[in-house]
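One protein chain omitted, others in place.
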Amino acid sequence: MHCLRNCWHQIAWAEELAEDAMLARTVLGEDVVLFRNEGVASALRDRCPHRFAPLSLGKLEAGQVTCPYHGLRFADTGMCVHNPHGAAVASLAVQRYPLVERHDALWIWMGDAGAADPGSIPDLSFIEACPETAKIRSYTAVDAHYELLTDNIVDLSHADYLHPTSLGSGFNTRTKARITEAEDRVVVAWESDSEDAPPAFQIASPAKLWTIVDWFAPAVMVVRAGGHPVADPAAMLDTLNLHSMTPATETSSHYFACNTRSFKLEDAGFNAFLRGQLLHAFQVEDKPMVEAVQRRMGTTDLWSLRPAMFPSDRGAVCVRRRLAKMIAAETGS
Amino acid sequence: MHCLRNCWHQIAWAEELAEDAMLARTVLGEDVVLFRNEGVASALRDRCPHRFAPLSLGKLEAGQVTCPYHGLRFADTGMCVHNPHGAAVASLAVQRYPLVERHDALWIWMGDAGAADPGSIPDLSFIEACPETAKIRSYTAVDAHYELLTDNIVDLSHADYLHPTSLGSGFNTRTKARITEAEDRVVVAWESDSEDAPPAFQIASPAKLWTIVDWFAPAVMVVRAGGHPVADPAAMLDTLNLHSMTPATETSSHYFACNTRSFKLEDAGFNAFLRGQLLHAFQVEDKPMVEAVQRRMGTTDLWSLRPAMFPSDRGAVCVRRRLAKMIAAETGS
Partner (left out) sequence: MHCLRNCWHQIAWAEELAEDAMLARTVLGEDVVLFRNEGVASALRDRCPHRFAPLSLGKLEAGQVTCPYHGLRFADTGMCVHNPHGAAVASLAVQRYPLVERHDALWIWMGDAGAADPGSIPDLSFIEACPETAKIRSYTAVDAHYELLTDNIVDLSHADYLHPTSLGSGFNTRTKARITEAEDRVVVAWESDSEDAPPAFQIASPAKLWTIVDWFAPAVMVVRAGGHPVADPAAMLDTLNLHSMTPATETSSHYFACNTRSFKLEDAGFNAFLRGQLLHAFQVEDKPMVEAVQRRMGTTDLWSLRPAMFPSDRGAVCVRRRLAKMIAAETGS
């Protein structure tokens, strides 16, 4: 797969991985099994080295996994600790992937394990900082290439057309984005002193508004979105949102999102309202649209289809170019 | 796809395209969206030139289509009339296909637009001439190559085995067909002075019967079928039927049929009886059989499978040869 390997990909929300059950997920075309040992999460290749049975169909006991087919048992290090049919030699080890639990999420490293530095996980500490009562996490499996999902976030003007009843008000179309680039990072910022606020924000118009997308390679985005009525700066609302995409296969992705906010922190009614708005936007509006685009494009590369390009695409183009450059550097191509 | 492009293909029945809703259909492997502007039907490529979203998922307002993803708006000419992100320049136009509404149907031209002459649509004015109360239209999506559907009509002897309770009486098997050929047309005629009439005809036996298939390239057939009891020429019943096939993909087709008749024009009970007979024949008997043949053949060409050929296949062979010649002429191969 044409992906960056030497980087952290979100493979799950931490809460998806219970203490006593395994979770199987495909990342960059490889089958991975996740499980916990005394709370600590590990990721192994989900394929027994003997006869290629999925370990995730086996038993998890005391933080060790027993293959369902012929009984080999593996520790969370990947080492075979019990082989009923011979010696539990080192060559029986299954591949262990570096895995870090941070910012409510599980992050996997699919590349060279020696290079896996947890310090390179983007700082998403706003997630832990936000109380659970004001946090909305979601996971959506999408049948589309992950870069189509990145495009979707980096060009937020789509919200004005695809999400007009929740996240769009015309603001991201009317306002020209400022773009700032670094090596593996692109920031796309929309700011206006007087705009109509999106319905989900519940800010009286005219409003001062901002939306700032901070992209970290390969596909982690932090979106700051907020505003206040022009007449009432004290009534400021602000949100920080994670949008994190992980390639499953060439044409499917894992899409993780987390909304946090600085207001109505204990308001369960508002939380339910906002959760409904966001899930509707992601799952009923974004997912079918991006999947329809994938079907129209097939497996053809975006550029070879010669898309029309507008100023609103500049952010997405920057991101695609930087990522392509990083992948080329990694693969030596 | 190995198809004739410079010709008219039926893409829909006119009644399938309402005034206020789009219709998406794949023709020769291309995604097409149909819609009306003040009643006049148009056909555009169903793919926005910006990010390849299907226009058919967007909004139709005042005869113009707005892309659901980023709000570009297109007139029925294909020209972009509104681009929220920049100028609505000519290069944003989506492909417009020549489309003609005639004979209750919508006809599309997938080839060189400059060569699209509505005069080359076969004369099917018997369709308009027939009152609605004596007309039975149908549409069936079939998972089979369109030439297998053409074979099915041009060799009507199949009715004697596949439709014995409605359209078959042994007549088309016992009678030798006369074949007449022109450049882009083949006529296959079965006629007898004394035969058993098919059950759906309700003609007392012995009967004088006729079935005449008039094929127009690439896959439009007019079938005249009728007869009268030998003893009572005045009790003549006659029908004119359209069978029109359009390639969707290499292994799927659109099958349109329309039955018209010269008798019982106002008899709602007979109309319901005949509709039941015909729909059963097309959808319960023809469709599964032709789809099973497609599965048995896979994507292998008919001739390379070396089919056994009988006199009853002469019509189908003529049609296949003429069409192959026209396609070769068009593609220069």
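For reference, chains read A and B in written order, and residue numbers begin at 1 within each chain.
Assume a residue touches a chain if its C-beta (ideal position, glycine included) is under 8 Å from a C-beta of that chain, and two chains touch if they have at least 3 such contacts.
As the structure is a prediction and not an experimental result, all values here were calculated from the model.
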| item | value |
| --- | --- |
| Hidden-chain contact residue, picked from the options B:Ile179, B:Met236, B:Leu265 or B:Met297 | B:Met297 |
| Option touching the unshown chain, where B:Pro131, B:Gly276 or B:Pro311 are the choices | B:Pro311 |
| Residue among B:Gln10, B:Ser157 or B:Asn241 touching the omitted chain | B:Ser157 |
| Option touching the unshown chain, where A:Arg47, A:Arg102, A:Lys208 or A:His228 are the choices | A:Arg47 |
| Residues of chain B (touch criterion as defined above) contacting the omitted chain | 151, 155, 157-158, 160-162, 173, 288-289, 292-293, 296-297, 305, 307-313 |
| Residues of chain A (touch criterion as defined above) contacting the omitted chain | 31, 46-47, 49-54, 57, 66-71, 83-86, 91-92 |
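Everything below uses one rule, namely that only the chains that are shown with their structure count from here on.
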| item | value |
| --- | --- |
| Inter-chain centre distance, chain A versus chain B - centres from mean C-alpha coordinates, in Å | 47 |
